[in-house]
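Removed from the display is one protein chain of the complex; every other protein chain stays in position.
Lettered A and B in written order, each chain numbered from 1.
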Amino acid sequence: MALSTEESGRLAALLGEQDERVTTRWTEIVTSSLRGRLSQAELRRQVQDLHRAIVTTSEQGVIDLSADSAAELRAALSELSRGRARQGFSATETTISIFALKDVLAELVQEAGGPNALHDYVAFSKLVDEMGLFTFESFVRTRESLIADQAEQLLELSTPVVKLWEGVVAVPLVGTLDSARAQVVMERLLQTLVDTSSPYAIIDITGVPAVDTQVAQHILKTVVAARLMGADCIISGIRPQIAQTIVALGIEFGDIATKASLADALRHVLRLTGVETARRQPRRGI
Amino acid sequence: MERVPILKIGDILLVSIQLDMSDQTAVQLQEDLAERIVDTGCHGVIIDITALDIVDSFVGRMLSTIASISKVLDAETVVVGMRPAVAITLVELGLSLNGIRTALNVERGMELIAAAHADELEFQLDDDPDETATT
Partner (left out) sequence: MTADIDLGQPQAQAVQSDEDVVRVRQLVRAVAVAVKLSLVDQTKVVTAASELARNTLVYGGGGSVEVATVDNGRRKGVRIVFSDSGPGIADLDLALTDGYTTGGGLGLGLSGSRRLVDEFDIETSTETGTRITVTKWSR
C-alpha cells in the first residue's frame, strides 16, 4: 500500500509549501479532541515533528511505512504514542491525532483542485490510515509493557522476606498465590537465606485463602531447594480448608515441619537453636 | 587439564571449586580428595561451590560419590555455598543429592563438621569439658 513517487511528490509539495498553515490547522483539530489536556505548545511541537517527518520521508520518493526510508516517520509516530500512553490518554485520543491529518489534507486537496484530486486524496488517506494503525499498535505495546512493569512492582511489594530472629527469616504470604508469584517468593526467600546466612526459614501461609496443586508444589520445591542449600523450612498457619485440600490432592508434605501459627514455628526454631547453643549443633543432612 | 586445589586447614580439607569443571576434572578431584583424606587423616571435607553457576547431574553425582568415599574414610563431607538458582534448578532436574550434608557458607560448614566430630570426642575426652562445650 505504498505511495508512488509522483503521489508522494505531490504530498510533499502540498504539505511542505504551506507548512505553517498545515500545522496550525492540524493542531486546532487535535486540540478540540483532547479537550485541553495537553498544552497547545506541546501539541504544536508534536504536530510539527510529525509534519517534518512526513515531509522529509515523502520528499525521498516512494512512501511505504514499513520501508527503511520511513524509519524517521515511524520513530516520530511511536514517540507520539509512547508519550500519550504514559500520560494516560485513550487509544482513540491518540490515533485521532493522526487521523486529523485527513481533514487537513481534504481541505488542501480541495483547494488545489486539479484532475488528480480524488485519486490523490484516496492515496493520501490510505497512508494516514496506515500511520494511524501503526500508532495504535505502538500505543498498545507501550500500555502492555506498562502493565507488565506494574505487575512486577506489585510482585515485589507483595512478597516481603523479614528477619525474625538471628538466623531465622520468615515470609508471611498474603493473598492468592499464583505460579508466578510463588516463584518470585521462592527465589526471594532463598536469596535472603544466603544474604543473611540464616539456616532457618518460616513460610507462613495464614493469609493464603486457597492452595492448589501447583502452589503446593512450589512451596514443596522451595523447601527442598532450601535444604540443598543447607537451610530448613517450617510451614506455619495452614488453615483447616487448606489442610483438607492438601490431603485431598494427595500432596505429600513428607518430613517437612508444619506448625499451627507463626509463633509456634518460631518457638520450634528457637528450641532447635537453643539446644544448639546449650549442647551442640544438630546434625543436618538431606 | 586443570586441577582443583585442595587446601588443608587444621583438621579440615577445603575444596573451593572456582572453574567450570570438565567431567575429567571432576573425576580427578574425586581421586585427589580420596588420597588427601588418607594422607592427612582429616576428619572433615568442605566443598565450596559458591562460584559454580550450574551443577548438573554429573557434578551432582560426583558430590554424592565424594561424600560416600569420605564417609568410608571416616571423614564428614559438607557441601557449602550452593546458589539459590542452582538449588532451584537441581530440584527441577530431580536431583536430590542424597546423603550429602549442606550448609549455607564455609563458616557454617565448619561448625557442622566440628559438631559432628565433637560427638566422637565427647566420649574419649570426657575429662576435658572445654573441648566438647565449645562448638
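Quick note on the criterion: contacts are C-beta pairs under 8 Å (C-beta built on N, C-alpha and C of every residue); 3 or more make two chains touch, one makes a residue touch a chain.
If you're wondering where the values come from, they're calculated on a predicted model, not measured in any experiment.
Chemist: Check each of B:Ala67, B:Leu95 or B:Ala116 against the chain that is not shown and name the one that touches it.
Modeler: The missing chain is touched by B:Leu95.
Chemist: Quick one: which of A:Asp129, A:Glu187 or A:Asp212 touches the chain that's been left out?
Modeler: Hidden-chain contact among the options goes to A:Glu187.
Chemist: Quickly run down the residues of chain B that touch the omitted chain.
Modeler: With respect to the unshown chain, the touching residues of chain B are 20-24, 53-58, 60-61, 83-86, 88-89, 92-95.
Methods note: only the chains that are shown with their structure count from here on.
Chemist: Please report how many Å separate the Cα centroid of chain A from that of chain B, as a whole number.
Modeler: 44
Chemist: Could you please specify the touching residues of chain B with respect to chain A in the complex?
Modeler: 78-80, 82-85, 87-88, 90-92, 96-105, 107-109, 111-112, 114-116, 118-119, 132, 135
Chemist: Show me the residue ranges of chain A that touch chain B in the complex, using the header's touch definition.
Modeler: Chain A residues touching chain B: 186-187, 190-191, 193-194, 197-199, 221, 224-231, 280-286.
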